[in-house]
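Removed from the display is one protein chain of the complex; every other protein chain stays in position.
Chain naming follows the written order as A, B and C, and within any one chain the residues start at number 1.
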Amino acid sequence: MTDTSLEPAAAPSPVVAEEATPRQPGAPMIVFEDVTKIYEPNIKALDRVSLTIDKGEFVFLVGPSGSGKSTMMRLLLKELEPTSGRIIVGGRELARLKRSKVPMLRRNLGCVFQDFKLLPNRTAYENVAYALKVQGESKRGIRTKVPEVLGLVGLSSKMSHMPDELSGGEQQRVSIARAFVNHPPLLICDEPTGNLDPDTSVGIMQLLYRINRTGTTVLMATHDREMVDKMRRRVIALEEGVVVRDERRGGYG
Amino acid sequence: MTDTSLEPAAAPSPVVAEEATPRQPGAPMIVFEDVTKIYEPNIKALDRVSLTIDKGEFVFLVGPSGSGKSTMMRLLLKELEPTSGRIIVGGRELARLKRSKVPMLRRNLGCVFQDFKLLPNRTAYENVAYALKVQGESKRGIRTKVPEVLGLVGLSSKMSHMPDELSGGEQQRVSIARAFVNHPPLLICDEPTGNLDPDTSVGIMQLLYRINRTGTTVLMATHDREMVDKMRRRVIALEEGVVVRDERRGGYG
Amino acid sequence: MRTKLFVTEALRSIQSNLSTAIAATLTVVIGMFLLGLFIALGTWVLSYTNDVKRQLIVNVYFCTETSCGVGKNEANQRQMEAVRQQLVAMPEVKDVKFISREEALEIMRERSPALVENIVSNPLPASYQVIPHRGEDVSAIAAQLEPPPVGVEKVNYGEKEAGRVLQVAKVVGAIFVVGSAILIVASVLLIANTIRLSIFARRREVEVMKLVGATNWFVRGPFMLEGLMTGLVGSLVAVVLLLIAKEVALPAVIQRTDLTNDEVRALAFPLIALIMIGTSLLVGAIGSGITLRRFLKI
Partner (left out) sequence: MRTKLFVTEALRSIQSNLSTAIAATLTVVIGMFLLGLFIALGTWVLSYTNDVKRQLIVNVYFCTETSCGVGKNEANQRQMEAVRQQLVAMPEVKDVKFISREEALEIMRERSPALVENIVSNPLPASYQVIPHRGEDVSAIAAQLEPPPVGVEKVNYGEKEAGRVLQVAKVVGAIFVVGSAILIVASVLLIANTIRLSIFARRREVEVMKLVGATNWFVRGPFMLEGLMTGLVGSLVAVVLLLIAKEVALPAVIQRTDLTNDEVRALAFPLIALIMIGTSLLVGAIGSGITLRRFLKI
């Protein structure tokens, strides 16, 4: 790993590893300091948001439609720049990150996009493989990892389908598979179960939970009240761009 | 209205009309007769589906991811042709419908797409207006109806936003507004609340309920267990393309 | 009313796909400019070679006292008149001009005075200059005077020069026709191609339009109008460019020259402009229409 790696040389932990790796509760993974994001000309999507998420945490981000959840994710990916305030990911301030280091940041930060963002001319297999190719993974590595991950999200039989030959929920699961295929230290998921039925959702949640137990930090925006209430994890609630609630073991609210 | 209209000259009922119009339980709106849909080469998305939905009904379509719900909707829109079997919408067999009559069918059949299908270069207002322009609505009609409908889905302040300047849930609501702006006699909604928080979802459900009470037939694919269980309406459950359950007052299952 | 809607739609589409619209227009400009340039150059060259061909004539030389050999006399009036009758009867002949022995000597004196200066008697024959309707006919006319009538020494039409001029004219003509054809096909293909690409980029949009109930013509209208506008704007720019080239660049290159001549000129500029505009309008509208067909099938 390079110097923009978000974690000190993570052990080659299989996604399914059941043994919990030691948490490091002290080290912050994500820090928002007084972050405001205004979309031109005057739409305040985030309003002086300050929060800290430690390494290894599992955090739900909730809030009504249009409250700024996706905006937060896009800021973390450095797809957008904040209007003011500082964002620190894995100890690095994003504003100071050189253009050439941005790809490194993104490889260490798996993301499930709300609109999936699959490459339209590639099969499910190739879409997942692309995230590995990007970081120079060997052919053999790709051939073993991709089917494994697609199996975990229940798409073993759809590997050679193009995105437009998949149902909505299947596309979403390809996006999930792509996000964690390279075991990134930080996983951000923007409504990863919006298109999934309850049973499949539970399966995905269990998967995310297991991934979290291997030390991966997970930040998940969701509207799934049932799930949030059941999991009893840290919940951050946004409303019109303002953090209105931040509870260690909260419910949907 | 023309001869492909799905209803005998529906009264100009405002969407918000509270008084229940008389139901016509006898007349079927949608009939599937032994419908099989096989995607080339050999993916059986629907397997000998037979069902009847009467005019004025409110029907939930549930089932795990990939069970064929969206495929059913696409067949109703005549976006796809069934491999075998007959589909009758509003008394017309779709296979016999002339190409030139297909636009008429679609104007009488509002659809909320799972992936929204908004026109990327048009504002929210223009996207909704397009569904009216298509059927030759007057300028004045457009100017009054579009803001009214966008207000109903809570987007009064976002009318001049482009789709990529809207949050996921906001895009979904634009799609909902477009589907019923012209008061179609049949409304089909493919997971219309997948990207919405519970409160907004409830608002949308109430809206759909009210629309249904004016006589509009509503067919809604959903994964929202809570909602289905609360509404106690007819539920059709698909599993791997087969109808496994059809209850008059069912739950999610 | 429907038309007004289409115009608004087309304009908003151009606006929101501005860079694509500019790219397509640029292609039209280039294609049409090349086409116009080629037609102008080609017709000019054709007209020039026609002018050269027009200078092809048949010379009929009459006998002098000595030139037709022993026992033959100088041609007399009657013989000359007979030949003239024969000549004007031919359909290919446009005009017959008599050049007397004295005139011939005068012409020769002008051309090479040194040669004529010390001459004792006039060695030059009288002759007819026969001007054909078409340059190509010189050989046919000469052939009809074979064998030479009484009193005629020889018939001459500068076979070699005529052959060469006709050859060049033929090649130039062929190149022009082939080149124009290639260029028309090429620019039509290029423009259609560009329109194809820009519509292809928006095929999802067309699908959505169809799915919310637009008829084929409702979708097609604005696209075709957009194609028309692209064609119109592009070809107008090309016409202006060509006009500038004609009024500014051409005089600078040719200055004052005897190549310009009332008889030699390119196809009239307004006609060229018309061809350019017409072609691009047609291609713009039809190109969009045909391309859309594929995506309208939903």
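Criterion: contacts are C-beta pairs under 8 Å (C-beta built on N, C-alpha and C of every residue); 3 or more make two chains touch, one makes a residue touch a chain.
These numbers were taken from a predicted model, which means no experiment stands behind them.
The absent chain, not drawn in this view, touches the displayed chains A, C throughout the complex.
Only one of C:S13, C:T49, C:T194 or C:T230 touches the chain withheld from this view, namely C:T194.
Of the listed positions A:M29, A:L61, A:I87 or A:L118, the one in contact with the omitted chain in the full complex is A:L118. When the omitted chain is restored, the residue from A:I38, A:L51 or A:L77 that touches it is A:L77.
Here the missing chain is touched by one residue of A:A27, A:A95 or A:V134, and it is A:V134. In the full complex, chain A contacts the hidden chain through residues 77, 79, 100, 103-104, 106-107, 111, 113, 117-122, 130-131, 133-135, 178.
Interface residues of chain C with the unshown chain, by the touch rule above, are 19-20, 23-24, 26-27, 30-31, 33-34, 37, 41, 61, 64, 66-67, 108, 114-121, 123-125, 164, 167-168, 170-171, 174-175, 178-179, 182-183, 186, 189-190, 193-194, 196-198, 200-201, 249, 253-254, 257-259.
Methods note: only the chains that are shown with their structure count from here on.
Common neighbours of chain A and chain C, by the contact definition above: B. If each chain is reduced to the average of its C-alpha atoms, the one that sits nearest the average of all protein C-alpha atoms is B. With chains reduced to the mean position of their C-alpha atoms, the one farthest from chain B is C.
Work out the mean CA point of chain A and of chain C, and you get 69 Å between them. Averaging C-alpha coordinates per chain places the centre of chain B 63 Å away from that of chain C. One simple way to say how far apart two chains are is to compare their mean CA positions; for chain A and chain B this gives 32 Å.
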